[in-house]
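Each remark here refers to the structure printed beneath this line.
One protein chain omitted, others in place.
Chain IDs A and B follow the sequence of writing; residue 1 opens each chain.
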Amino acid sequence: MLTVTDLHKSFETAGQPLPVLRGVDLAVTRGECVALTGESGSGKSTLLHLIAALDTFDAGSIRLDGQELAGLNDRARADLRRNRVGVIFQQFNLIPSLSVGDNLAFQARLAGRFDAAWQARLTERLGLGPLTDRWPEQLSGGQQQRVAVGRAIAARPALVLADEPTGNLDEATGGAVMDLLLDLVAETQATLLMVTHSAALAARLNRRVHLSLGQVSAL
Amino acid sequence: MNRLILRTLLSHWRSRPFQIVTLLLGLTVATALWSGVQAINAEARASYAQAAATLGTDRFDSLQPRGAETFDQEAYIALRRAGWDVSPVVEGSLRLGGERYRVLGIDPVTAPASLPARPDLQGADLTDFLGPTGLILISASTTLPPDVDLPPVRVVEGIAPGTLVMDIGLAQTLLTMPGQLSRLILLPGVQGAPPIAEASGVVFDRIAPRGDGGGIAALTDSFHLNLTAFGFLAFAVGLFIVYSSIGLAFEQRKPMLRTLRALGVPLRRLMLVMVAELTALALLAGIAGVALGYLIAASLLPDVAATLEGLYGAQVSGSLSLRPAWWATGLLIAMGGAALAAGDTLWRTARMPLLSAAMPEAWHGAQARAQFWQGIAALGCFALALVLCFTASSLTAGFALMGALLIGAALALPVVLATILRIGAARARGPLSQWGWADARQQMSRLSLALMALLLALSANIGVGTMVMSFRDTFTGWLDQRLVAEVYVTASDAEQGRAIHAWATDRVDAVLPIWSAEARLGAVPISIYGVAQHPTYSEHWPLIEALPGAWQSVASGEGALINEQMAARRDLSPGDALILPTPDGTDWPLTITAIYSDYGNPVDQVMVDVGLLATRYPDIERLRFALRTADAPQVIEEARARFGLSSEQVVDQAAIKALSLAIFERTFTVTGALNILTLAVAALALLTAMLTLQLMRLPSLAPLWAMGLTRAALARAELVKVLALALLTAILSIPIGLGVAWVLTNVINVMAFGWRLPMNLYPMDWLRLIGLALLTATVAAGLPVLRLARTAPRTLLGVFASER
Partner (left out) sequence: MRVLVFLLLLPTLAFAQGFAGLGTATQEGFATPERGATLTFPTDHAAHPDYRIEWWYLTANMTGPDGATYGAQWTLFRSALAPGEGEGWASPQIWMGHAALTTADRHFVAETFARGGIGQAGVTAQPFAAWIDDWQIAGPDLTEVTVRARGDGFAYTLDLATSAPFVAQGDGGYSVKSGAGQASYYYSQPFYDLTGMIEIGGVPTPVTGQAWLDREWSSQPLAETQDGWDWFSIHFESGEKLMAFRLRDNSGAPFHSGTWIDADGTPHPLDGDTLSFTELERAQTSGPQVPIAWRVQIAQRGLDITTRPLNPDAWMDTLFPYWEGPIHVEGSHDGIGYLEMTGYE
C-alpha cells in the first residue's frame, strides 16, 4: 500500500546541505499499524512529512496506493493530502477561528466526503458531543488531540499519519487518546504510520521500524 | 545591566530592519503631517500678527471714518490740537509690474515707538525717510519688480510681507490722495480732551486693538481650524501604523523578553529600558517628521497663501520660517504619539506571564470583550454627536461633532464588521467559505485598527469631497445667477466715474452702479451696497428667503436685503428692523425684506437702494458700474479706447466668473492634498498591519495547508478576505462620509462662513473611492500574500512543533 524506496532528503543549513534521510526503504501493507521510532534528528518526522506529501524529497520514491509522489506539483500534493491522508501532529492541529464541531468536520467537508451519520458517531465515540460549540482555545490538550484524531479519521483516509500525537499529553490522557486512535483506525480499516519515541506505544502497534542517522536500522 | 538589556532588545531590529523602518516611517509620517499643518498655521498667524503690528492695529485703537475710505487731514490736526494723541495713517494698494502691494504711509514723529516700521528718531534713517526723495521700507520676503520708478528701498525687520512702508507724504503722492488720510492710530492715556467728533468734525468708528492679528485672524480662524482638523486626522491615522509596528515587535520579542525575565531582569528595569528605547526611536522619528513636515508645509504654503489672499485678502508670507516652538511641539507630539501607540504593548509586557501558555491566544473571549467596550464607547460618541447636532453653536463644537461622529464610527466598525462576518459564516456553505468568514472575523481583531484608519480616511474623503463638490456646483450656479451683467467697469477716479456713467447711459441698455460703503454695525465691519432698481436684480439675484415685494421695498427706500452670513451671525430674518450707522451720526432705519446667498464673502453685507446710499453716505467712491448690453465686445472696446481703461478695469462676465472659480479652486487645493495624504497614510497603516498579521497568521493557516490546501489557494483566500474587509469598510464609510459632509455643509460652514450649502450626492465618486480602497487593500495585502504563497513547507511545518 505504501512503498518507500531509497528516499533521500537534505535541508539547507547555513549554506551546507544537511542530509536527513539517506536512502530509506520501507513498505507498509494495507491495514498495518507501524511505529516509526528513532533518536531525535534521526529523520522520522521528516519521513512522515514526506509520505504525507507535505514536503518534497530529493531522490528516491514514495508510492502510495500505486501513485508515485515524486514529481507531483503543489496542487497534486494538496489533493493527495486532502483526499487520501489524515495527519495528526503533536500540537496546534486545530483551526482557531472554527468551533470544535466545524474543526471535526472540516477535512471531510474539504474532501467532499462528509457523512453526517458517521460524523455524529465519531463525535460520540470521541466523547466530544457536549463540546462541539466550543472554541479550540477552550479545550484541554487531551480534548484538542481527540478533535485532531477525529478530524483526521472523519474523511476515512486510507492512510493516517501521526507525529507523536500524544507527545504533549500526560500518560493517562495520552493512553486514552491512543486507544481512541487505534480503535478508529481499526474500525475504518485505515493504515497507520506513527512517529513516537515511546517504546511502550510502539509495542502496541503491529510493527516497529527504527530509523538511525537517516536510514532504517535494526534495533 | 541597562546597556546589556538595551543591546539585547535592539538586536531584534537588526534582524528585522523592515520592521523598524515601518515603525519610524509611521511615526515620521504622522508627525510630519501634523507639524506641517501646524507650520502653515503658525506662519499664517505670524503673518497676520506682523501685518497688524506693521499697521499698529495689534496694540492701539484705530479711528476710521464712518462711511468713507478717507478723510481730510485737517481733522487730524484738529484732533492733535484738541489734545488727542493720534497718529495719521495712509493706506492703499499699488499695482507694480502686475503685483499688488499694500502701501502704508506713516508719520514717524507721531507714530508710537513700538510700530515696527517706524524709523528710529535718533537714526540716520529718519533723514532719508523724511527727505525729499523718501525711503521705502519692506520686509526681506518682499520683492519689487526691477524697473519701477520708486524711491530707494531698504529692507528692515518686522514689516509684513507685500507691504511698502513710507512717509505719509510720499504715500499720499503715490496713492494720489493729497491731504487725505485713511485712519488714525489712537494712543492711550488722553484725558480731558473734547469728544473726537466735536473736535474733528468727522464721525469716526473707534476700533479696538486685536492682539492676535485683528480682523483677518478672526476671519481666517475657520480656515485654520479646518487645516488643524485635517492635520489631526492624518496624525491619528499615522498612529495606527506605529501601533501595529510596535505590536508586531512585541509579539516577536516575547520569547526574548521572557528569557530576559527568566534570567532575572526585574520587570521594572525591563520596562524602563523599553521606554528609553521607545523614547529614542520617537525622538529620531520626531526629528525626521518635523523636517518632513517642514517640506510639506513649504510646498503647500504658496497655495495656502494664495487661498487666504483670494478669500480674505490676508497677506501671508509665501516662505516658511523655522520657529523653535514649532520644532519643540513637533517632537513632543511624536513622543506623545509613540507613548499612545505603545501604551498597550507596555501594558501587555508588564502583565506577561513568565512562562508561556501552552494554549493559543484566547481570541474569542478577548475579541468579544473588546468589542463590547468599543460598542459602548461608540454609542457614547454617537450620543454626544447627536447632542452636538442640535446644540453646536460654535465652530469648535462643530468640529467636536465631526470628531465624535468619526471616532464613534471607527469604534463601531469592528462591531459592525464582526456582526456581518458572523452572519456570513452562519450562511456559508462550503468548508472553505465557512472558514473564510470565520477567519476574517478573527483576523479583524488585529486588522481593525488599520481598518479604522481606512474608514477615517475614506469617510473624510467622501465628506470633504461631497462638501467641496456641492460647494462648487452651488457656487457655479450662484455665479451664473448673480453675474448677469455683461460688462463690469471700474473708473480710475470720481471724475472719470461720472464721465463713464454719462457715456454708458446713452451707449448701453442699462447702467447699474455698484457703489458701496464700509461701515461698522456693533463692532463688526459690514459692507453696504447700493443697487439700482432693475430686473437684473429683481429677476436674477439669488434670494434664500424673502417677503413679498422685497425689491420694491428696496427701491422705495424702506427695505434692505442682507446676506446669509449676516442673517446667521446676527440672527436676523425678513421683517426684522435694521438700523444702519451713517457718517453724520444719525440712524438709518430700514426693514430687512430678504436674505440672499453670498458665497465666498467673509463680510456681512447689506443691499439698499443706490440713490439712498449716495445720499446717506455722500463720500462713497462712485467708480464701479455693471453694464447691460447685447454688444459686450464692442462696448468693452469703446470703453477702453475712450477712457484709457486697463484690461483690469473693464471686464466681461466670463472673465469675472473665471476669476471667481479660479479663487474657488485654489481654496480647496490644500484640502485636496491633505485628503490624498491621509488616504496614503491609511494605505501604509493597512500594509504594516498586514505584515504584522502575516507572521501571526501561520499557525492559523498551517493546519489548512496540512489538510490539503495549496499555499497559493491560501494566499488567494487571504487576499480575498482582506479585499472583503476593505470593501465592507469602504461601503460603511459612505454613510459615515455623508454624515461628515452633512456636518460640514450644515454645521461647520454655517459657523465658519455663515452660509448653508445644499448637499448633493455624487455616487460615481463613491464608486471611485471604493475602487481606490480595494486598490489600497490590494497593494497593502500584495506583499504579505506573495510572501505567504512562497512560504517554505518547512516553515509551515515548524508551526506544529514550535512554541508560540
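Throughout what follows, a contact is a pair of C-beta atoms (placed from the backbone, for glycine too) under 8 Å apart; a residue touches a chain by one contact, two chains touch by 3 or more.
Just so it is clear, the structure is predicted and the values come from calculations on it, not from any experiment.
> Shown chains touched by the missing chain?
When the entire complex is considered, the left-out chain reaches B.
> Considering the whole complex, which of B:Arg59, B:Arg80 or B:Lys254 touches the chain not shown?
B:Arg80
> Thinking of the whole complex, not just what is shown, which of B:Gly189, B:Pro324 or B:Pro763 touches the missing chain?
That would be B:Gly189, which touches the missing chain.
> Hey, which of B:Thr127, B:Ser299, B:Thr586 or B:Thr795 is the one touching the hidden chain?
Touching the chain that is not displayed is residue B:Thr127.
> Residues on chain B that touch the omitted chain in the whole complex?
For chain B, the residues touching the absent chain are 73-74, 77, 80-83, 107, 109-110, 121-124, 126-127, 130-132, 167-170, 172, 178-179, 189, 192-193.
Basically, only the chains that are shown with their structure count from here on.
> For chain A versus chain B, what separation do you get between their C-alpha means, in angstrom?
From the centre of chain A to the centre of chain B is 64 Å.
> Which residues of chain A touch chain B once you look at their complex with the stated criterion?
Those residues of chain A that touch chain B are 11, 49, 52, 54-56, 74-75, 77-83, 85, 87, 89-98, 102, 105-107, 109-111, 135-138, 141, 151, 163, 168.
> For chain B, which residues count as touching chain A in their complex?
358-364, 430-432, 434-435, 438-439, 441-443, 699-700, 702-713, 793-794, 796-797, 799-801, 804
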